[in-house]
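So that we are looking at the same thing, I have put the structure below in structure tokens.
Excluded from the complex is one protein chain; the other protein chains are retained at their positions.
Moving on, here comes subunit A:
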Amino acid sequence: MSAPAEVLAVRGLTKRFPGVLALDDVTFTVRPGEVHALVGENGAGKSTLIKVLTGVYQPDQGELRYRGEPAVFGTPLRAQQAGISTIYQEVNLVPLMSVARNLYLGREPRTRLGLIDFGRMHREAERVLGDYGVRVDVRQPLRHLGVGAQQMVALARAVSVNARVVIMDEPTSSLEPREVETLFGVIRRLREQDIAVVYVSHRMEELYAVCDTVTVLRDGRHVHTGPLAETDRLTLVSLMLGRPLGEVGRQTTATPAGDHDGEPVLHAEGLTRPHQLRDVSLRIHPGEVLGLGGLLGSGRSETAKAIAGALPVTGGSVTVAGISVRTGSTPAAIRAGISLLPEDRKAEGIVPGLSVRENIALAALPRLSRFGLVHEARVDAVVETFMKRLRIKASSPHQKVGELSGGNQQKVLLARWLAMHPKVLLLDDPTRGIDVGAKAEVQKLIDELAEQGLGVLLISSDVEELISGSDRVVVLKDGAVVAELSGDDVTEDRLMRAIAAPTTAPDDTSPTIPTSPTSAEEAAVHGH
């Protein structure tokens, strides 16, 4: 193979949003017939890059070249007409129209009179879809198909529009293992036809199964591009997380292991939810901070939400201090003493239009009321206590929460939950988007709370924070527990090795949960 010219390339790409530098001098090139993996953690800039490539966003700086010539895609339609097709996580087709119509929407075969030639459309649709392993009645509405089949229709549509580049944004997130295989078959065929594929996924097995090249982004910057075969899993993980390998990351200031042998305050067993969680089990002891490690999309947030009753599960149980909690009910979980600080603080945490005072008192209102009337004096007392204790900076308790800084909003949420006297705190990326000073303060608060006997589950996109803040770390991958680190094993190195270790089979529905952390670690280390 003589080095083929690139089909799509961006150089020196910079994109700013108010207050955020989403992409900083990023270079990204795709060659014909290449399957190019694009990976990165939260806020790496993957979706912004894709949106620039497909004409959703315009670059602030930098050059976009398509088939050797400078190109400007003013709208997604322009990009599509030029031959860049995108398949998003959620299928974007018309569910009520027939399968065939979806496939040919906007470019239906016509009869001489200019009417749609349904006979030809149906015949061709059947043939095209047959190539993708989808054998269905193309006359039925699209919504009657399973998600996987719908995704295949979207893919077939994307490719049949004379695509030169197909961008797939987490195409397998809702597919069954068998459908994933079909998808891979299609991708390989695209490669033979010299069509370039940009493949965005968090699942390492998939990357190594179909991709030739990998580009890693981190915090809006280009970190690495190279042949995937020459980049081993561990290197890839460390590039994504931005932590060097072989570093002994932990100053053993935390409580020694073995300190938490008694009754766990939280015991989650076998939490299962299709496509998201597979038999996840964990225990937290009073006074312990349990870290939940794993890459984006590994099921960390889903685990926390499932425990807090905010995400229905098809199997599994949750026990708090020995008492079983009904799953799938937030009020039941809260009554049992479980509190969740959600990942998306602005959308799911604060009530932006209400004051600091109302936000703090929100969950505890029934306790602070008599006969349905709010006891204002009691509310004031609680609010004052927590504003002082958590050092919440607001002009007054009556300031709107939406106007506070991220750190103070997070403290308001902490106050809301502490007012409920919880037994377990689930913290989903509590310091994300918070400035450095407030970050240290929130981390200190977490330590203090654990010392007072709370069980804490800590999720963090910041590996350093996760390692230094946790007594033990359970590692998730593709929705299942793959390792547990404790004691001296709680290091960044070990964590990354556990994440990078290959999983046995993608369709294994009952992964063995390591009974002893060391054996899991051994497996992880020797795995690749």
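Keep this in mind: a residue touches a chain if its C-beta (ideal position, glycine included) is under 8 Å from a C-beta of that chain, and two chains touch if they have at least 3 such contacts; residues count from 1.
In this section, contacts and distances are computed from a predicted model.
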(message) As a check of understanding, state which of "Xanthine dehydrogenase family protein molybdopterin-binding subunit", "ATP synthase subunit b", "ATPase" or "Glycine cleavage system H protein" is the UniProt name of the chain not shown.
(response) "ATPase"
(request) Taking the full complex into account, find the residue in A:Leu113, A:Ile323, A:Leu373 or A:Val436 that is in contact with the omitted chain. (result) A:Leu373
(request) Using the definition of touch stated at the top, determine which of A:Val30, A:Ala268, A:Ala308 or A:Leu427 touches the missing chain. (result) A:Ala308
(message) List every residue of subunit A that touches the chain not included in the displayed model.
(response) 18, 308, 310, 330-331, 333-335, 340, 342, 347-354, 358, 361-363, 365-366, 369, 372-374, 416
